[in-house]
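Every protein chain of the complex appears in place save one, which is left out.
Each chain gets a letter, A and B, in the order it is written, and its residues are counted from 1.
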Amino acid sequence: MRRSFARHQTPFLLIAVLGLIALASALSDNDSVRVTLTEMFIRVTVVIGLYVFIGNSGIISFGQIGFMCIGAYAAAWATADPSFKQIMLSGLPAFLQDNQYPFLVAMAGSLVLPAAVALCLGAAIMRLSGTAASIATFAFLIIVNSVYSNWDSVTAGVSSIIGIPTVAGPWTTYIFAVLAVLAAYLFQISRFGLMLRATRDDEVAARASAVKILRMRLAAFVLSAAIVGAGGGLYAQFLGILTVDPFYLDLSFITIAMLVVGGMFSLTGAVTGVVVVTAIVELLRLLERGVPAGSITFALPQGSQEIGLGIVMALILIFRPSGLSKGREFAPFPAKPAEVASSPARLPLAGEPERATR
Amino acid sequence: MIQLLQNLIDAISLGSIYALVALGIGLLFGILRLINFAHGDFITIGSYALIVPSADVTARLLIGAWAWPVMIPTICLIVVIVALLTDALAFRPLRRASSPTLMIASFAVSYIIQHGVLMAYGSRPKAVDLWSGANTQVLIGDLRVPMLQLITLAVTLVLMLAISLFLKKTSYGVQMRAAAEDFRMAQYLGVRGNVVIGIAFAISGILAAAVSLLYTTQSGSLSYTMGVPLALFAFVAVVVGGMGSLVGAVVGGFTIGFIVTMLQAYLPPDLRAFRDAFAFAFVILVLLVRPAGLVPARSTFERV
Partner (left out) sequence: MLVEVDDIHVRYGDLVALRGISLKVEESEVVCIIGPNGAGKSTTLAAIAGGVTPHAGTIRVGGQSILGQRPEQVARLGLSLVPEGRHIFGTLTVEENLRIGGYIQRDRAAAKADFDRLLELFPRLAERLRFPAGRLSGGEQQMLAVARAVMTRPRLLLVDEPSLGLAPKIIDQIYEILLDLRQRVKLTLLINEQSSTRILKHADRLYVLRGGRMQLEGRAADLQDGEAIRHAYFGFDEGQAARMETTA
């Protein structure tokens, strides 16, 4: 039992840390703290979803937020008020329009629909080289945005879907974050995950065993989409109002930034990144609002938040490309090094020559 | 028949713009293996440099009001300076970084530039009147061809010819081609890496400036995300055309222009809003058949 814990300590530790944060939020009376922390747990789910694909396959996907959009709308279609749906979303199939489903059904939908889309899309693009695949995911993001913005009968187009029951609070989102941690962990220690990671660093070797890599990447892509979609479902049922706007470049950037800052190649990195970047953004937001110092208020100009985050991201890429977690899992308890299920392959850091000719 | 020809001309004109953007992106990819997400934002900067910085909805021309022999080089200079700055600040420290890292870094640069523009100019799209006099039509036989489209095509051909001559005939051009094929080896032979990369960014900047002028004249409006769809179509064009191949980038640009225009013309009206989704689906189909692109580079940079 002890050995088993030592071997798999990382997810438990992460869950515990997040649990402490959840506790802090429950104890706090401050509504805006609760809101911030709920959003943070949603982002933890989303960024873990990103990590499942990016961290294991080494391919950067700029489009996972597209799956968040799909998942969010799936949840909205399930739980929004039928009277609203019958007027505004007349394009929806009857079983959605006429009914209002409970939270878990909505969450199931927000897991399954993005996964299905990912299966189709992934089957097509996983054959591409890493760079080309990344571009394809970027295109996917734009396309989802375009389709959802224009498909008025099903998504209300550029107006909002309102009246979604807001049942997702800090504890609900915490639980889903925990589930995401477990799902991601189980994947990365599974055969699929380990094989995928081992070939991550060397695309040439990967292509030499083409077929298997395809399936593994696809598996990671689909699981990633499901987790990110679930994040979307939580988002819709946290906010109560849904539009297409948030699911675009800015959110894509922030979530990727969180993953990069924490460290792309470890689960610890994904979680750490969300917490740290949330803190940084909150700090910048505070500075934008203005900090009174004596008789003057010192305030950063509007928009510094975003530029500040961009600069932080660039600095991390230059000076600490493997992120705060350095690509390793958080495993402070003594265990034989080979036992701790962290990333097996050594990662080439950004400062090193990739190949002898470069 | 006339309609078809009209559509073809539209396609070529749109394809020219995409080809120019794709060329800028392909050039940097060839030398640095960098997909520059910020390229679209270089275009945005070129366009916004035309107006007075303010959050007004109706923009007042600043540099845009100057006579064109002064305005065009000025805009080119501004964009080139921005391009060189991004290289010096963001990409030079990452010279030996992996492709994914470079991509994310350029994504960060893009984000920073977009929000910088947002801060200076506000989020609302602006109307701008640049050379609206060029929006006349020329009669060729039975065809009405917008003058602007002819200008676009002409500019594209001239720029491509110029770049082609530069790469083939000048010493820096040869050095760039060598560096694009084998950067380290070129260095061993004395080719100055940073100079060659700087030239690539500069040319990329000039291309972006040209697109910003052409596009702004055509669309008459500015928004801080205006570069995103252009860049996106150009990335897709580069992938479809064949990564690492400049000819491929141009072919890809015209192909995408063709697909988008034809979809716009021939899709049933209620599906037209989904034109981009269809274009994307079509591209996926092409890639399923030819994952290396239509004109794969003779020396692929992800060499096996």
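Basically, contacts are C-beta pairs under 8 Å (C-beta built on N, C-alpha and C of every residue); 3 or more make two chains touch, one makes a residue touch a chain.
What you are looking at is a predicted structure, and each value in this text was computed from that prediction instead of being measured.
Asker: Could you tell me which of B:Ser54, B:Gln187 or B:Gln264 touches the chain that is not displayed?
Answerer: B:Gln187
Asker: For the full complex, which residue in B:Leu77, B:Ala120 or B:Ala178 touches the chain that was left out?
Answerer: B:Ala178
Asker: Of the residues in subunit B, which ones touch the absent chain?
Answerer: Missing-chain contacts on subunit B: residues 171, 174-175, 177-178, 181-182, 184-193, 298-299.
In this text, only the chains that are shown with their structure count from here on.
Asker: Can you compute the centre-to-centre distance for subunit A and subunit B, using the mean CA position of each chain? Integer Å is fine.
Answerer: Inter-chain centre distance comes to 30 Å.
Asker: Name, in rising order, each residue of subunit B that touches subunit A in their complex.
Answerer: Per the touch definition, subunit B meets subunit A at residues 33, 35, 89-90, 93-94, 96-101, 103-105, 107-109, 111-112, 114-116, 118-119, 182-185, 225, 228-229, 232, 235-236, 238-239, 243, 273-274, 276-277, 280, 283-284, 287-288, 291, 302, 304.
Asker: In their shared complex, at which residues does subunit A touch subunit B?
Answerer: Contacts found on subunit A: 58-60, 62, 124-125, 127-132, 134-136, 138-140, 142-143, 146-147, 150-151, 203-204, 207, 249-250, 253, 256-257, 260, 301-304, 306-307, 309-311, 313-314, 317-318, 321, 348, 350-354, 357-358.
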